[in-house]
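For this view, one protein chain was removed and the others were kept in their places.
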Amino acid sequence: MGRYLLRRTFVLALSLIAAGLVLFVLLRLLPGDPAAALLSVGADEAQIAAARAQVGSDQPIWVQLGMFLSDLARFDLGKSFVSGTPVLPEIAARLSVTLPLTVASFLLAVAIAVPLGIISALRADRWYGALLSAVSQLGIAVPVFWIGVLLIWLVAVKWRMLPASGFPMKGWQDFPGAFRALILPVLTISLVMSASLMRYVRSATLDVLGADYLRNARALGASFPRALIRHGIRNGAVPVISILGIELASTLLGAVVVERVFALPGLGSMLLLGIQQRDYPTVQGVLLVSTLLVLLIGFVADVVQRLIDPRLRETVAGR
Amino acid sequence: MNTKRLSVHIFGLASAALLSAGAALAADPAAVIRVGSLYEPQNLDNTAGAGQGINEAFNDNVYEALFRLNDDGSVTPALAEKHEVSEDGLTHSFTLKPGVTFHSGEPLTAADVKYSIERVTAETSKSSRKKSLSTIESIDTPDDKTVVIKLKSKSISLPYNLSYVWVVNDAAGDITAKEDGTGPYKLADWKRGSALSLEAFDGYWGDKPANSGAIFSYFTEAAALNNALLTDAVDVITSVQSPDALAQFEDASAFKISEGKSTTKQIMAYNDRVAPFDNVKVRKALARAVDKKKLLEAIWGDRGMVLGSFVPPTDAWYEDLTSVDAYDPESAKALLAEAGFPEGFTFTLETPNYDPHPITAEFLKAELAKIGVTVNIHVITANEWYTKVYQAKDFQATLQEHVNHRDVVFYGNPDFYWGYNNPKVTELVAAAEASDTEAQQADKLREANRIITEDAASNWLFLYPQIVVSNTATTGYPLNGLNAQFFLRGIAKE
Partner (left out) sequence: MRRTSLWIGAILVGINVAVALLTLVWLPYDPTAMAGGRLQPPSWAHWAGTDRLGRDYFTQVMIGARIALTVGIGAAALGGLIGTTLGVLSAFAQRGIDDALAATLDILIAFPTLLLAMLVVAASDGASLGTAILAIGIAMSAILARLVRILTKRVLAQDYITAARCSGLGWGRIVLVHVLPNIAPTVLVAIALQFGLAVIAEASLSYLGLGAPPPNASWGQLLQSAQSTVYNAPIGVIAPGLALMALVLGINFLADGLRDLLDPERGAA
């Protein structure tokens, strides 16, 4: 296990460096000058040159790369071209919206999906089992922003129960305000996410129910719930955990759209604006951090799976 | 924090009751005005490419200037107490108001004003007003209260141009993330991507504002902005993007819709340098082929106004020129044939990807198809527009909204992106600036505008309506929003 952890950490670090390099090059391939974001109608040649010098887009690309790497080695993500403020504290501030949003949505989705998924598998022959799987089918088939727009329309605008959008100025210091602001976005994400999770839980449960070890355990005299808990959950959890990892990661990435719908000042809206303004340090910073988070999630999911299921330790590439 | 706030409020209440008889009886001087806006500033320095959002939040609220561009378009002294002009019109001396202090506590001196003007004209400044101040030859400060500006040539609009120059404390340094102005409000907090809050400045030299502060909340979607007002998350929204959104505010007991005077013009600018748009007949034909009234109706219902030239009614040199190239598809076809395009031609229209440009582009495509002209709509981002059209001038025709006040002078610059080059117009625009009186300036610019219109330099489509919506409890906000300004000091809330 120790050797595996070491190897896996090495791969993680390497992936991150590769991602950084790829990002840097890809962003510079974009047409459009980042200096343009600083200018307005009426700017003359001298102003344009000054703006280019300020953001460094007048330098050759390898000079820009060198500066980027040396900054990165000092955990400095640079300063925004547009606002002139450092990117890292900004990302930290934005994460205080995006992380709670992602984690809360994820937990709520798991809390909905796991029991309902198991019920719909155990009671597949009853009407409510069938209804549950039909509802989960619907949930998979809708775009998350559609649910968001409909919820805003009904809950916030028509019924005036919750704020339609935005996040309190004081952030989490205004706890009730921040909490209320996140209710609708969290509901939106978790409704859609629990639908797909439920399907995985359901099929994992069905697999477990049909498995030999469960029949053996019951034949050996264990009661059904006892057999299910002792053998079923352990076996069923392995594929579910890998799916959970992927779902958590995609929630983080999918937050862009939801943050747009609810006008939340999170990482996603920072990324969108950064891309529009060709604010390279901002885009690089956000993507590096989000890539790091996604890779970390994958790392944790892999390690947990191996802890649960010793058989995985012998597979070819350790995945 | 809370107790301190409270004591300020009580004091404010007493002084308001005693002093300001003009304010509504029920107005609450402790109220914080919540403003919803689509224009978040990118930073806090108007010479560092902060965008129009910083004018909205800071002009006359946080920073004052020697002169103020009022909401009605007039220019009156603000920090300047006296303004004297020499016989030849080249030397302007300004005496500063006494007793003015910056938010940091330092007193206002002539050196601060000199520093502030030079900030705008500096090499690194990205201010859109830099060019208009280039007639300044030198700035002297004979004493702490006097600023003397010497000009290279006469400039009738110097006070107007100075209204764009924030007076900043010369010791403030980099102001992209902080401020030090003399205005009635100081910056309390700024959360990028979300909101900016201002609170009343106790040491302000003038009258106390009718409220204790303001919060600007920023949105990227018009729908979210409207919902914010609808759900009472903000008191007033500074721009409405479509008439259909107004339907939800029709309940007069809860909301108030006001229409001000706008300077925002939707135009189709040709690249006048390249064929076929170097041909005045082609340009006139395209102007006559578009039913602007129908376009305006489609986009704005019964609001807004059809344009006959680039000049809106708020400028003194406005006149109704809609009859010059009125809607007439038949004569458009004839003109095209005369110009050598009896079968029409094809061109690419660079279209910014945000409303209402895509809709306008589709409409133009349908209209021009009727005279045989094919339009390829090419959708671009604001950034691409800036690089490709504005900077590289690599385009055939483009849609754009021009928001500036008094901006017909752009046609006097042959290097401008649209490449209109008529020496007569350039000369008239320069002569207008050297005028002795405002009437003379207006005459010159009116003459220039007539020539520009006869040349159909661009296709001026319509003037956006300027709509502000608030809840009924909020009053006293500016309606016209010239130069995107949003004066807070008079806003009262019950």
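Letters A and B mark the chains in the order given here, with residues in each chain numbered from 1 onward.
The rule we apply is simple: a contact is a pair of C-beta atoms (placed from the backbone, for glycine too) under 8 Å apart; a residue touches a chain by one contact, two chains touch by 3 or more.
Predicted, not measured: the structure shown is a model, and the values here were computed from it.
Novice: Could you run through the displayed chains and say which ones the absent chain touches?
Specialist: Computed over the complete complex, the missing chain touches A, B.
Novice: Who touches the missing chain here, B:Thr124, B:Gln248, B:Thr322 or B:Thr475?
Specialist: Here the residue in touch with the unshown chain is B:Gln248.
Novice: Of the residues listed, B:Ile359, B:Ile451 or B:Leu479, which one is in contact with the missing chain?
Specialist: Checking the options B:Ile359, B:Ile451 or B:Leu479, the one contacting the hidden chain is B:Ile359.
Novice: Can you tell me which of B:Thr109, B:Ser125 or B:Asn226 touches the chain that was removed from the display?
Specialist: Looking across B:Thr109, B:Ser125 or B:Asn226, the contact with the absent chain belongs to B:Asn226.
Novice: Any idea which of A:Leu72, A:Ala178 or A:Leu295 touches the chain not displayed?
Specialist: Once the missing chain is taken into account, the touching residue is A:Leu295.
Novice: List the chain A residues touching the unshown chain?
Specialist: 11, 14-15, 18-19, 22, 26, 29-32, 137-138, 140-146, 149-150, 153, 157, 206-207, 210, 249, 253, 256-257, 260, 271-272, 275, 287, 290-291, 294-295, 298, 316-317, 319
Novice: Could I get the residues of chain B that touch the absent chain, sorted low to high?
Specialist: 221-223, 226, 230, 241-242, 244-245, 247-248, 294, 298-299, 301, 351, 353-354, 358-359, 362-363, 365-366, 377-380
Just so it is clear, only the chains that are shown with their structure count from here on.
Novice: Hey, how far is the Cα centre of chain A from the one of chain B, in Å?
Specialist: 40
Novice: Write out the stretch or stretches of chain B touching chain A in their complex.
Specialist: 42-43, 48-49, 51, 123-126, 128-131, 174, 176-177, 189, 191-195, 197, 215, 217, 219-221, 224, 227-228, 230-231, 233, 381-384, 386-387, 390-391, 402, 404, 410
Novice: Looking at the complex, which residues from chain A come into contact with chain B?
Specialist: Spelled out, the residues of chain A in touch with chain B are 31-33, 36-44, 46-48, 50-51, 54, 82-85, 90, 93-94, 152, 156-157, 160, 163-167, 169, 171, 260-263, 265-266, 269-270, 272-273, 276-278.
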